[in-house]
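The structure appears below as structure tokens.
Only one protein chain is missing; all other protein chains are in place.
Note that the chains are named A, B, C, D and E in the order they appear, and that numbering of residues resets to 1 at the start of each chain.
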Amino acid sequence: MRPSKRQPDELRRVSIERAVSLHAEGSCLIKFGNTHVLCTASLEERVPPWLKGQQRGWITAEYSMLPRATHERTRREVTKGYPSGRTQEIQRLIGRALRAVVDLPRLGERQITVDCDVIQADGGTRTAAITGAWVALYECIQWMKLRDMVKDDVLRDQVAAVSCGIYGTTPVLDLDYAEDSNAEADANFVMTGAGGIVEVQGTAETVPFSQESFDELMALARKGIGELLQLQKLTVS
Amino acid sequence: MRPSKRQPDELRRVSIERAVSLHAEGSCLIKFGNTHVLCTASLEERVPPWLKGQQRGWITAEYSMLPRATHERTRREVTKGYPSGRTQEIQRLIGRALRAVVDLPRLGERQITVDCDVIQADGGTRTAAITGAWVALYECIQWMKLRDMVKDDVLRDQVAAVSCGIYGTTPVLDLDYAEDSNAEADANFVMTGAGGIVEVQGTAETVPFSQESFDELMALARKGIGELLQLQKLTVS
Amino acid sequence: MRPSKRQPDELRRVSIERAVSLHAEGSCLIKFGNTHVLCTASLEERVPPWLKGQQRGWITAEYSMLPRATHERTRREVTKGYPSGRTQEIQRLIGRALRAVVDLPRLGERQITVDCDVIQADGGTRTAAITGAWVALYECIQWMKLRDMVKDDVLRDQVAAVSCGIYGTTPVLDLDYAEDSNAEADANFVMTGAGGIVEVQGTAETVPFSQESFDELMALARKGIGELLQLQKLTVS
Amino acid sequence: MRPSKRQPDELRRVSIERAVSLHAEGSCLIKFGNTHVLCTASLEERVPPWLKGQQRGWITAEYSMLPRATHERTRREVTKGYPSGRTQEIQRLIGRALRAVVDLPRLGERQITVDCDVIQADGGTRTAAITGAWVALYECIQWMKLRDMVKDDVLRDQVAAVSCGIYGTTPVLDLDYAEDSNAEADANFVMTGAGGIVEVQGTAETVPFSQESFDELMALARKGIGELLQLQKLTVS
Amino acid sequence: MRPSKRQPDELRRVSIERAVSLHAEGSCLIKFGNTHVLCTASLEERVPPWLKGQQRGWITAEYSMLPRATHERTRREVTKGYPSGRTQEIQRLIGRALRAVVDLPRLGERQITVDCDVIQADGGTRTAAITGAWVALYECIQWMKLRDMVKDDVLRDQVAAVSCGIYGTTPVLDLDYAEDSNAEADANFVMTGAGGIVEVQGTAETVPFSQESFDELMALARKGIGELLQLQKLTVS
Partner (left out) sequence: MRPSKRQPDELRRVSIERAVSLHAEGSCLIKFGNTHVLCTASLEERVPPWLKGQQRGWITAEYSMLPRATHERTRREVTKGYPSGRTQEIQRLIGRALRAVVDLPRLGERQITVDCDVIQADGGTRTAAITGAWVALYECIQWMKLRDMVKDDVLRDQVAAVSCGIYGTTPVLDLDYAEDSNAEADANFVMTGAGGIVEVQGTAETVPFSQESFDELMALARKGIGELLQLQKLTVS
């Protein structure tokens, strides 16, 4: 039995609220249960220096947690002087996930920065961030289309993400914090609307996992991501 | 006529929502119009090194803005390596304001950190932060009282803050961003429930201001802070 | 009775020595009693990046203390990696004070940096710095006038500063370190030759102060700044 | 046809030279073709602060590239002030891989740091680093056994790693730099001697990959890692 | 002919003013012509962590230049985040020079930090700093002797320094900035009262120098340092 009382293949209650920011070109507040992430997409008419003159755009992401998003207060990274390894790993992951579904040359020489700020954390912040980031990105591109800056085909597909893990000996979907801290192994999956795999990151915490377990986790993820993709569609329609 | 159509002595619509954080000992979301600040109070059973063994506690504050709280996206301070002068100035101000109404020896050897994170900015973030920070602090101290950690007399008074400025030639209360950018002079006032002045910071942007103007700003502030103190009282009662 | 034996409305012995630097376009060594600040003004034929092409100049200030300017040796800020909040607050204050009396468009696309280095500290370093910085700035602008770079009307007025505080229950002028450490409240005032208020910063250390006290402090400041403005005039004439 | 002329399931020429460091408790120089990594294991009689008193040890890893290990010279990270996201991601990965095969409580309150310094880079530096790091770790534990500090069962298994990718439309094993730069997708696999999966990291560079492709990559990895485990065994026997 | 019109073996006008700091245990303002360095010695009842419990003291030095000590304004090192290579090299040099004449075990577990702050620079700042630092150190040790903290034999000897260089083809003593910028080679010498060599640093700027030239520079240095040692003696007697 999971601490959350959920079925092994059951997501937490997920909600996405659109257009929550006065200033951003795109935004949403996504909740995976008690994990709440504010995603904003910001358009800038410039690209990073290394991309100049190549007639293509860029999508990047930044990720952060408010200090008291967590059970114990976490020290702000600015007081340490640079983003932690974990933060950098997550923001690189979000950026790659989004770029996998965008036609960068059709974006023009522009950059969209998607900021994912965790307001409250209860496990799965990176997968909630990716799933919400796509909604903010979608809104931003709609904003651009209304101004004839881009055409429809810039955004090629949806992308969403979920975590799975082995809790006790059972593969389960969408770990919350209590489950994650006690899981034998956990994995994050990022997939597109068309079912393609964009990213797989599996890590054995204590005991290496078998091929069979890994396949079961991937099947759970496919189911969960299917539901998240449906919710994204409803949200932006 | 103010861009906001408000009367010279009229606050923006102010609201305070309590207990918005799953984890923090105290919290609120305060809105001064379109300026939204999330305030959380975190209790720790330790004091800063320079205060050890002195049998008194400490209250400190941290302040930050989400990158897209602002009209244009602002670069995160962590990518620069340290908090800007403006950020440090504001968090020192919030800390002083709170300490002015707390009996630190009665707090015991503990530290309360109040985080003020600006979710959306439209002028007056520091005054909203101080006003909300007091509510989060109040909740945190209630939390401690329920656990017999402190007595009633730890928190000696309320504290709230507001900005005033000279817009055109008219002294006005509670500047929003559009007003602030065009004001001749602006000043921030921090006052207690008993009417004492905790902090005054007045700055002439272009033309130095006269004694009379300054006195008018202080009178406006006193009126506005009176209303904010009422709202705080309602919120925590 | 003040520790310094001075009357409540009595400044410390103040002196300003001009032209103390071999290299700087303007300079002075200002002494407020045992507080000694070396001020140098450096002209550069460039403006900060964000001001380029706007046909106006810029005045900025930097502030620092020698490590043994203080009673106990203070660690150099370079070993910490960035200027402290206090340092940034003071250098922003000095810069604003100077810009309030300069006609920036008439300066041309140039920057003047005024460095205020505290050689010895005994309270009131920021107010001594502002008062001396104006003299260094005046000399620098004279240097420019001799070379036909600017006309007379660039520098519109004088600016000077002083601190006041409530010592015991008495409002007193120009606090030294011994007085400042024991004051109930203290405030810094920056005013122009024409009597306009440029900046007011009042802070209650332990007990909030009343409107009446604040008004008394401002009156003391006005008297003290009047004397400092006289001394500046004598120095540069 | 691969640029390297290798069969799809063919590793580069791999060699491991043991005991190459005068000072380190364990060391090796591992070569995956033109990718050369120096691995040293350093024993310290202390654990990180957060692990003190828990009667278990810790294994950590650091990773770096010499500036001219790469085709173009890369700026040293020290001149930037902190390790890049990529560096931190890799050193966290190496550390997790090693900890998966060590019985940390049996290690005692000690830390082993494995440094992986890339002397020359031609793709696959992180997988070569993991494979070599295990050999350095093995030597270090032998060193400890000779001094009766630990028993045989500290090191529970071997661990090795390899990358795979889709080159054109063909899944291939152990990408070199020329192949990696043009691959559609690539994945890194870390497995134990017993065949357990410790870590899987798959990333689609341009086109998301299918479940079938992913399974093929995992099969190739299993074969390649099998050969690396054999070589490790020969090296340390 | 030297730009300064001095004879090849002639020092600049050198003066040392003692006891110039209100707070420091020892201090002086030393002038080598237009090069002015403020030296303060600060006593602390602690040693660096790596020296704890070894029943000996430590002498260290820090060096800095005010931003407008130089012809063009130099950016403060704090804005860069760490001391430059040049600064670190000089402060290490000053520290070694002072430690060479102090009996560290007899100092007790204490640290003396000598700060050398260049108020105005015209070449030879590091040699002026060493020569002045010894006077500040002497005063500090006198201060300690008056309080029975140490005995006479702590300070074993004097130490002073001077630069020499080849200007045109002539070896000359005590280079000022104009000479130094055009010298073929320059060298700094640090010697004790007893004539021992503590430090020699010779660098050929453009053309390597011969053994003979080097010997001539050392002879000049010996003469110049002799005069500086006399002046130190006069100053402290």
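FYI, a residue touches a chain if its C-beta (ideal position, glycine included) is under 8 Å from a C-beta of that chain, and two chains touch if they have at least 3 such contacts.
Please read all numbers here as calculations on a predicted model, not as lab measurements.
Shown chains touched by the hidden chain across the complete assembly: D, E. Across the entire complex, the residue among E:Gln54, E:Gln88, E:Ser181 or E:Gln230 in touch with the chain not shown is E:Gln88.
Taking the complete complex into account, C:Gly81 is the one of C:Gly81, C:Gly108, C:Gly195 or C:Gly226 that touches the chain left out. Check E:Arg2, E:Arg56 or E:Arg96 against the missing chain and you find that the one touching it is E:Arg96. Considering the complete assembly, chain E touches the hidden chain via residues 81-85, 88-89, 91-92, 96, 100, 187, 191-192, 194-204, 206-211, 214, 218. Across the interface with the omitted chain, chain D contributes residues 21-24, 27, 34, 38, 40, 42, 44, 62, 64, 66-71, 73, 76-79, 81-83, 113, 115, 117, 119-120, 122.
What we mean here is this: only the chains that are shown with their structure count from here on.
Separation of chain C from chain D in touch steps, taking the shortest path, is 3.
Using the contact threshold fixed earlier, the set of chains in contact with both chain B and chain D is A. If chain B is removed from consideration, the chains that remain connect by touching into the groups A, D | C, E. Between the Cα centres of chain C and chain E there is a gap of 33 Å.
Mean C-alpha positions place chain A and chain D at a centre distance of 28 Å.
For chain A, residues that reach two or more other chains under the stated contact definition are 81-83. Taken together, the touching pairs link the chains end to end in a line with two free ends. Under the touch rule stated earlier, the contacting chain pairs are A-B, A-D, B-C, C-E.
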